[in-house]
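Below you'll find the structure, written out as structure tokens, and then a few comments.
With one protein chain withheld, the remaining protein chains of the complex are depicted in position.
Labels for the chains are A and B, by order of writing; each one numbers its residues from 1.
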Amino acid sequence: MIPGIIDCHSHIAAEAINEGSVSVSSMVNMEEVLDPDDIDIYRDLAGGVTSANILHGSANSIGGQTLVIKLRWGQPASKLPFEGAMPGIKFALGENPKRSNFSIPGQPRRYPATRMGVEETIRAAFSEARDYKKAWDDYNKRVAAGEKNLIPPRRDLKLEPLVEVLEGKRYVHSHCYREDEILMLLRVAKEFGFKVRPFQHVLEGYKVADELASAGVGASTFSDWWAYKVEAYDAIPSNAALMTRRGVIVSINSDDAEEATHLNQEAAKSMKYGSLSHDEALKLVTLNPAIQLGIDKRVGSIDVGKDADLAVYNHDPLSAYAVVQKTLIDGRVYFDREKDIANRAEIEKEKKALTEKLKQAEKKPEEKKAPEKKPEEKPKPPAPTPTPTAAQGAATQGGVR
Amino acid sequence: MRLKLFRRCAFALCMVTSLLLLVRLPLVRAQGGEPQYFAIRGAKVVPVSGPPIEDATIVVSRGIITAVAKDAAIPPEARVIDGKDLTVYPGLVDAFADVGIPAAPPSGGEGGGPRRSQEQARGPQDRPASTPWRSGADEVNLSDKRIESWRNGGFTTVICAPKGGFFPGEAAVLNLAGERAGDLVVKSPVAIPLSFQTSGGFGGGFPDSLLGVLAYIRQVWLDTDWSIKAQALYEKNPRGVARPRYDRTEATLAEALENHALVLIPANNTVQLRRAIELIERWQVKGAIYGGQMGYEVAPEIAAKKLPVLVDLKWPDAEKDADPESKPSLRTLRFRDRSPSTPAALAKAGVKFAFYSSSITAPKNILKAAKKSIDAGLSPDVALRAFTLSAAEIFGVADRLGSIENGKIANLVVTDGDLFGEKTKIKMAFVDGRLFEAHEPEKPKDPSEGDITGKWKLSYTTPEGPEESTADLMMDKDGTISGTITSHRGTANIISGYLSADKFSLTSNIVLDQGPTDVMFTGTFDGNSLKGSITVLGMSLDFTGVKPGNAASTTAALGGAQ
Partner (left out) sequence: MRKRSATRLRTPLYFFNFLCFVCLFSAPAAGAQSQPPSVYAITHAKIFTLAGSPIEDGTLVMRDGKIAAVGAAVEVPAGAQVIDAQGLQVYPGLFDAVTQMGLSEISAVNATVDSAETGSYNPDVVAATAVSPSSEHIPVTRASGITEVLAVPASGGFDFGGGPGTPGGQASAIHLAGWTIDEMLIKKSAAMVLNWPQIQTETFDFATFSRREKPYTEAKQEYDRQVKELTDWLDRARHYAQAMEKGSVSKYDRDLKLEALAPVIRGELPVLVFANRARDIRNAVEFCDKQRLKMILAGGEEAYKAKDVLRSKDISVVLRPMLSFPPDEDDPYDRELTQPAELAAAGVKFAIASFDNSFARRLGQNAANAVAHGLSYEEALRSVTINPAQILGLGSQIGTLEQGKIANLIVTNGDPLELTTDVKYLFIKGQLTPLENKHRRLYEKYLNRPKASN
């Protein structure tokens, strides 16, 4: 049994990931598009994941607002957020925000198109945010001084979260790859007086591990992804271990719903590629991400008084032969392998029955009418909300109009 | 269809033929001479606001109901209608439609905020795809054939709004008859409908995702709120203060919100419904939900917030021409099975709801769809109320219509039996006190041979070259056909169509320079293909139609699909 796995970089449980139209999309908020019916929540639960950091995509230098959720499958969206966890915002550096790898036919390239422009986009946004904060501070001061009939500044949803970053009320999760861009953001953060927490992907983090450590910034990386683009060509599977050795708090994340189901295995690779101890490796997907997300008081280790978020394996979890048997969140069993297997036939049975029923209704409306005309027929009781084990799928079908 | 050629060579003809068309087509005829007083005597009256009254008399005077009683006095000038075996209901309300506005304009920044028309929106400040100042009341076009066909189906009133964009425009309550467009308007504006639909994908400017749309709308509410305050403060003391910028979106919305217009929010499944409940709270607007089909799962939550719901009557159905091997998921099957039980669940939870036609193209299918809900447990009384008084209450016009009461607008529908009965026929409708006798839509004389349902590719040659369009047809058991015809000009509903023996006839109505124009497709159906002629403005040309899938597939012999 280990503490529930915490995925520091996830895109599950959301109906939209990217507002890719603008270079600064801080006005959008992942919390507004949570999708508690996303089957990937259940599948990740089955991989022992209990909490996940739901991030906006990386199409923009400054992306949308993010949040940490618990994988409470079967509960409505309002019950997913990790209570009290610090909200975040996604930044992205390098090839994605500068759109190196694709272009939209018939459109000029969007600014920024270089890493230089990415830096300036972020600096410009924070300058604007500073001015915005000042405008409100001035207004509030004048109101407090008794001035009447002042026109307040306009509220700006784009700048508000950046002000929160400046005030230390919102974490910055910055997608990055290359050493130079990592240092660039550290400089910008210093200039404007905010902290990055943590760097995401950070595949060349091992090259600037000392700088990360001395800035007190965490790093959340992949186990062994590399070479899918130029900025990932120097990625190495020892990244997590090298950074750990230099005193950086490191986690291993998924960025992918399937990858999340075996984060325990991904953590184990750091034992092979960088000689981390069993305990150090396990922390990469439990306590360390909890620290990075500021939720380590409640989760990330098994301790008296902490949330009972647990994953139970049939084998050493740092082995490729381990399979999750049960996953608990807040002390409640949200995934039970035995029950899942037992339930499979039920799902098939219900599908078959419904398919048959709907086919009949479509084919012979007249014949079907007869029994339904009974006047004593009562309204059907409302369908029960699907429980985690009762249904792998609750309904989201059918958009509006 | 590209019809320049017709315009070029047929100007003289069209004057004559369009006259002919006008005479030929109407399914419901306004009675000339315009009697102002009516009495329906001895009918069963279902006022909705009270219990049904058997053998009652209703008096209609100059557009208003002036008496409803067992033995109300009949004024001598009234034209008396014998109500024996007839039932009178309040005129039905389609609670959200664009009936009365023929075609949707292109969406995306149309006339809106972007600084230059071709430029993409770069943020909320550019007011992408927003035209809140458009109004259902202003865009009424009497030539929309659906006015007639909806009335013919028992609908005397629609809540009508423009389509397209995130803030498409204001909704108005329209009565479906009048000499001039303005005659139709009962109240405007009554609602601000929203749409969350983006034009799709990257490259369309801000916003391109649900994330962006929700942020955008929230920013617009904040801006509107600011605009109201800032404008008032500026008016008090304009000296030495920068003046607030004028913004048409803010100005229109400010006015509508001050008039307590209802904000209509799209939400169909459980996740969307719960999200809508939260958005309404966050936005601090007077909200209502449209869609609502998965209401069976969250009815009590909607009730707790006292939110009205407009229920989409186009129930989810198996897709036409879907891949036979792509099996719907359990959640899809459950949704298809249970969605018609939503109205019953809403009623049980105490949610106020009305019905709307959504993408149903044939008005008779609106009542049929409601019947499905009755079969799924909804009481017929509540169903009727949803079509009448509830709708009126939701949009704040229950003081003038929605029930049969003294002093209310004389919107009535007269049937020969129970409104939801299988065999019931609508005999007449009163709209603003004007009588319209219903005529059955054209029906085939002979039983139809074969089923014409499906997607057809129609090919024909104009003097400008070969062209194609697509007919998406749905045939009922009685041989009547509904559906759409799509060409590169756009999509038009089929307003009347049938298959009699092997002869088909389809009529759609499109807007040309001369105004709305009927296009008729007539010919023979041999089970596999269509052959016949297209007639527009008296001109005709030959066409053939095939179903793309039926084209000979000889390759099946070697490794064909299963």
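Rule of thumb we're sticking to: contacts are C-beta pairs under 8 Å (C-beta built on N, C-alpha and C of every residue); 3 or more make two chains touch, one makes a residue touch a chain.
All figures in this text were calculated on a predicted structure; none of them were measured in a lab.
Across the entire complex, the residue among B:D71, B:E179 or B:D321 in touch with the chain not shown is B:D321.
The missing chain, though absent from the display, is touched by one residue of B:S329, B:T453 or B:S529; that residue is B:S329. The missing chain, though absent from the display, is touched by one residue of A:M1, A:M116, A:V143 or A:V230; that residue is A:V230.
Only one of the listed residues, A:S78, A:S301, A:S319 or A:Q360, touches the absent chain: A:S319.
Not every partner is drawn; the one left out touches chain B at residues 199-204, 320-327, 329-331, 455, 547-551, 553-556, 558-562.
Seen across the whole complex, the unshown chain contacts chain A at 39-40, 42-43, 46, 95, 100-101, 104-105, 206-211, 214, 224-230, 232-234, 236-238, 242, 245, 257-258, 261-262, 265, 268-269, 271-274, 315, 318-323, 340-341, 344, 347, 351, 392-393.
In this text, only the chains that are shown with their structure count from here on.
With centres taken as mean Cα positions, chain B sits 40 Å from chain A. On chain A, the positions that touch chain B within their shared complex are 15-22, 25, 27-30, 32-37, 56, 64, 76-78, 104, 107, 149-152, 154-158, 347, 350-351, 354-355, 357-358, 362, 369, 372, 377-380, 382-383, 385, 391-401. Chain B contributes residues 120-124, 195-197, 202-212, 214-216, 218-219, 222-223, 226, 229-230, 233-234, 236-237, 241, 244, 266-272, 274-275, 278-279, 290-291, 293-294, 296-297, 299, 312, 316, 318, 327-339, 341, 344-345, 347-348, 358-359, 375-378 to its touches with chain A in the complex.
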